[in-house]
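Take a look at the following structure, please.
A single protein chain has been omitted; all remaining protein chains appear in their positions.
Right after this comes subunit A.
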Amino acid sequence: MPVAASAIYFLNLRGDVLINRLYRDDVGGNMVDAFRMHIMQTKELGTCPVRQIGGCSFFYMRISNVYIVIVVSSNANVACAFKFVVEAVALFKSYFGGAFDEDAIRNNFVLIYELLDEIMDFGYPQNLSPEILKLYITQEGVRSPFSSKPSDKPVPNATLQVTGAVGWRREGLVYKKNEVFLDIVESVNLLMSSKGSVLRCDVTGKILMKCFLSGMPDLKLGLNDKIGLEKESQLKSRPPKSGKTIELDDVTFHQCVNLTRFNSEKTVSFVPPDGEFELMKYRITEGVNLPFRVLPTIKELGRTRMEVNVKVKSVFGAKMFALGVVIKIPVPKQTAKTSFQVTSGRAKYQAAIDCLVWKIRKFPGQTEPTLSAEVELISTMAEKKSWTRPPIQMEFQVPMFTASGLRVRFLKVWEKSGYNTVEWVRYITKAGSYEIRC
């Protein structure tokens, strides 16, 4: 039994039930009390997302200010349950347009009840595809896809039956302007030692797609990844083109991608769903271009004074620039006074997180601004413990830059009516967990 969830609860931070849906009788109704008593009101909260109380297991997740709790009584499949929650939240978001929080739930609780009814039956996940569900559950109320205005739209389940595999796209879509937007979003994770050597570094990327295409188009995406290029040159018996190729450690695709064809021909071909979706995810560990180098020197001068010097170097092209750069430099708890000098941006001391926060709104490539700060500490007799230095953390976004070097080589759209399409491609690299020990 993959899930067979017995109940699902949505609680706010105080533990009030916002929504509950009990699918099965095999757990008592006081399960939510058990959750409040044994998890929410104890230090257990946040120690482990899977907990057993009595004969039941609780899987819980916090999403903004809401706890979503799944209760099971059997030896359930945890990965599946968490994935279900994530997907369900994505579905709700697509209904209320954006935020998923306590207010959104309160405002839409009837809708959520309706959806919970459809996406899970007797504890087994059913259809979670927003494309299909939106046909008969809408925010304005429920519209039956089967009876009302028969000529308007084909029956979705009928579509499923006719076309078999294309459950994520309905037929008969018409757009005046056929457009495709591709977003390549990468996040760089870095762990650098205090001596400046890279301990761990990888990139997780995803390709997000927004499709406004008529009919049933077939799409083919070409990337500069090594295997794909090699395969291509094999097929065309042409030597591979020079230029950077990327080695993808691992790739996963949206269900619309024909995996058999990917495995045999190494091409990404698919019939896209309408609207926005995540086409693929990938992971790279080799040959990562780090957009920033951070060179910290922190000196503790006696007990009450510290000198902090941080130099940040941008190593991407001079014509590019990073946005929203935030560098958080940790300082001891007993910091009393700080003074700064920065060559770019603004810095301030935030006592709440015990950090000097240095913000640079626009950070051009090939530059190296510095921060030098003096930190005065309250001398405390009691605490003679040495300060354990947490790592410096960094946030940034670099548009038109990929840390992996991944590029889209082509995106071909083929539809039987033969219309022209406009394709837009954007790249952006964000900081994942970018940590530099000091």
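Assorted remarks:
Following the convention adopted for this analysis, contacts are C-beta pairs under 8 Å (C-beta built on N, C-alpha and C of every residue); 3 or more make two chains touch, one makes a residue touch a chain; residues count from 1.
Note that in this section contacts and distances are computed from a predicted model.
For the chain that does not appear here, its UniProt entry gives the protein name "Beta-adaptin-like protein", which is one of "Beta-adaptin-like protein", "DNA repair protein RAD51 homolog 3", "AP complex subunit sigma" or "Tryptophan--tRNA ligase, cytoplasmic". The omitted chain makes contact with just one of the residues A:Lys93, A:Lys134, A:Arg283 or A:Lys359: A:Arg283.
Of the listed positions A:Val17, A:Val315, A:Ala336 or A:Ala351, the one in contact with the omitted chain in the full complex is A:Val17.
Seen from subunit A, the chain kept out of the figure touches residues 1-4, 14-22, 24-26, 28-30, 32-33, 36, 46-50, 52, 54-57, 59-61, 72-80, 82-84, 86, 109-110, 113-114, 117, 121-122, 124-129, 136, 141-142, 144-147, 157, 160-161, 164-165, 167, 189, 191, 199-200, 202, 204, 249-255, 259-260, 262-263, 278, 280-283, 385-386, 388-391, 393, 433, 435, 437.
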